[in-house]
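The complex appears here without one of its protein chains, the remainder shown in place.
For chain A:
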């Protein structure tokens, strides 16, 4: 399968950089899979797992919000927060959940509130699916 360069960066560091075959992203309007020579596109992300697969295997990364920029030469994900599943544990997830919950409680804007509620639900789901 054809591969394309893909990069996942969070504000603190580069989390993934390399050639990949497919990337599944939790886009704002539903999951989508990126393949090589995808049409240039720009979308925002919601909370969920991003699955990167190259020839060697696949890697799952939990992302919370951000943007995807698919250009003619490859794709870049600018995640607000991102954590490879290998670095996750129950404690970190619980902390993230409580953070999202406080945000849900404090925000007043209805659109942001709904987004925060969604984040809480997604994080809970992520926690359950990882069995932590």
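The rule is short, and it goes like this: a residue touches a chain if its C-beta (ideal position, glycine included) is under 8 Å from a C-beta of that chain, and two chains touch if they have at least 3 such contacts; residues count from 1.
Note that contacts and distances are computed from a predicted model.
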item: Among "Cytochrome B oxidoreductase", "Electron transfer flavoprotein subunit beta", "Putative ABC transporter substrate-binding protein" or "ATP synthase gamma chain", the UniProt name of the subunit that does not appear here; value: "ATP synthase gamma chain"
item: Residue in contact with the excluded chain [from A:1, A:41 or A:121]; value: A:41
item: Sites on chain A contacted by the missing partner chain, in the whole complex; value: 7, 9-14, 27-29, 39-44, 67, 69, 71-72, 76, 78, 80-81
